[in-house]
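Selected chains from the complex are presented in situ; the others are not included.
So that you can tell them apart, the chains are marked A, B and C in the order they are listed, and the count of residues begins at 1 in each.
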Amino acid sequence: GFAKIDHHRQLRRGFPEVVLCEGKTTEQVVKIMQNLADTGQNVLATRAEPEVYEAVKEVIPEIEYNELGRTLILEQTEIEEEEGSILVVNAGTSDIPVSEEAYETARIMGNKVEKLYDAGVAGIHRLLENHDQLRKAKVIIVAAGMEGALASVVGGLVDKPVIAVPTSVGYGASFGGLAALLTMLNSCAAGVGVVNIDNGFGAAYLANSINKLK
Amino acid sequence: GFAKIDHHRQLRRGFPEVVLCEGKTTEQVVKIMQNLADTGQNVLATRAEPEVYEAVKEVIPEIEYNELGRTLILEQTEIEEEEGSILVVNAGTSDIPVSEEAYETARIMGNKVEKLYDAGVAGIHRLLENHDQLRKAKVIIVAAGMEGALASVVGGLVDKPVIAVPTSVGYGASFGGLAALLTMLNSCAAGVGVVNIDNGFGAAYLANSINKLK
Amino acid sequence: GFAKIDHHRQLRRGFPEVVLCEGKTTEQVVKIMQNLADTGQNVLATRAEPEVYEAVKEVIPEIEYNELGRTLILEQTEIEEEEGSILVVNAGTSDIPVSEEAYETARIMGNKVEKLYDAGVAGIHRLLENHDQLRKAKVIIVAAGMEGALASVVGGLVDKPVIAVPTSVGYGASFGGLAALLTMLNSCAAGVGVVNIDNGFGAAYLANSINKLK
């Protein structure tokens, strides 16, 4: 057919190919999802609009939809949960969609995931009061838009790997997430790894590969 | 001659025209400085390289040079100091040139000026420990390069006007100060006013106009 | 719940947290507005589309909507008006939405606010004729799109703090407000503080913090 699904990926990278719905027709998504479901593995799709969910549910009734995070998940294999945990921190309510994408991705890949939402630096006591939660996590994902300063502040407080996801939250000179992206790349707190704007999936993927290391 | 010096400025804006040396020949700077000195008012020039200082000293021996801040100052009228004070905060050692430009500008315009240097968010306790100094100031100038997150953090802690100066400190994706500039413009802490990259002079000018309000 | 409302903000910064509706679901806005309303303080929300207004009115019938400025205001505590006044100047009719956002924000925070609209430099006599209004204000907000030259011209005429808001008015090489933003950052008239494109709220917030200084 039109797609060469990478069935070798589970072996090579530890999780089957994940479907990015954006940019595909609903028809294409449905076919790829079925193909992946037939392998018996767990299936994850991201950036699924409600219409796509409806169409997939027609053929895979057990599919689960996280409306805010826009993920589709088919859980047909038991998930063995890793011991260390991943913490998803965000700056404000508008960062929830990206944060939830990260949350669902990390969860289906077999990680314990915690959340610390709406802790942006405009009211920094909200972060400092939860220092314990930061300390207990093994890997920290920080999702923030506007100026994205939260990543630097978190990065300066811990010695854990911090993965920063700039979000497209903001307007004007945020240029669709560019401001937050540049902030995170230039973080004066060293050791922050950055992924693409709004890429909650990629952040969780990297966090998972770190959390699974022996 | 070649320049129409704005001798009306002291009246209209409260301080005589200030000389930006960058982009002028040494000869032009010397002539303009002499012309301004002849009015008997205090004179300020910014972005003066050592050669320019040497040339100006030839004709105005009392001229004072701040080597790091690259300012030239001729103080021939007594400065009446304002009661409220301006605090210049910066993120790190490399932000000193811009910070000193702000310091000298604010000082010659008749303000009490305090400094809180090297207080970047990579070690945020350095800022929090000096919360008192933040509280006592009437206007705060924040100079920071790299990701410039310091402005948001300061902005979130106080109810004073905060003036942010992005500096060109950094490399790579800091794009000569652009990253810090965007950070400051998108500050999630509201009420931060931003000036041009490396424009310590402009920050102090605005701070002065605020501090002088009755 | 999903949001950690910063109830400490009134104390720390002099006004409760303001809700940015853009990027939140209507449901989220309603919940946050109720939560804030319950504190008994005045409440301000910005960037509210008519649908959001309708939904909020359901639960907070006293809410007031400025259609052009897209603000929601709940005035349940008497506003003590500051003595000095803030003047909102704009360049043309298309800058009204941003100007009204500034106007409402400044007003609810307890400031006397004046307006001087449609005074762009294409017909500079419209500004010069109103020089008196400029002189009487304590802080001036200038909102302008296209090339945003108005900020420099106003900045050159007064010794008051000038806060410039670039607007996204224009097309082509205005790049969504970028042209006006750069103009304002490079103002040859010193002492102009700039906020984000279309950020009428932020401009007023800064103007308020200046106007309240003792």
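In this section, a residue touches a chain if its C-beta (ideal position, glycine included) is under 8 Å from a C-beta of that chain, and two chains touch if they have at least 3 such contacts.
Please read these numbers as outputs of a predicted model, since none were measured by experiment.
Of the identical chains making up the complex in this file, 3 are positioned in the shown model, whereas the full set numbers 8.
The rule is simple: only the chains that are shown with their structure count from here on.
Between the two copies, chain B and chain C, the Cα superposition rotates by 180°, quoted to the nearest 5. For the touching copies chain A and chain C, the fraction of interface residue numbers used by both falls below half; the interface is of the different-residue type.
Computed centre separation for the pair chain A/chain B is 42 angstrom, with centres defined by C-alpha atoms.
Remark: chain B and chain C have CA centroids separated by 26 Å (rounded to whole angstrom).
One finds 35 Å separating the Cα centroids of chain A and chain C. The residues of chain A that reach two or more other chains are 92, 122-123, 172-174, listed in rising order. Residues of chain C that touch chain A in their complex: 2-6, 8-9, 12, 17, 20, 22-24, 28, 32, 166, 168, 176-178, 181, 196-199.
The part of chain A that touches chain B in the complex is made up of residues 91-92, 120-124, 146-149, 152-153, 155-157, 170, 172-175, 178-180, 182-190.
Residue ranges on chain B touching chain C, taken from their complex, read 12-14, 18, 84, 138, 156-161, 163, 181, 185-186, 190-197, 201-202, 205-206, 208-210, 212-213.
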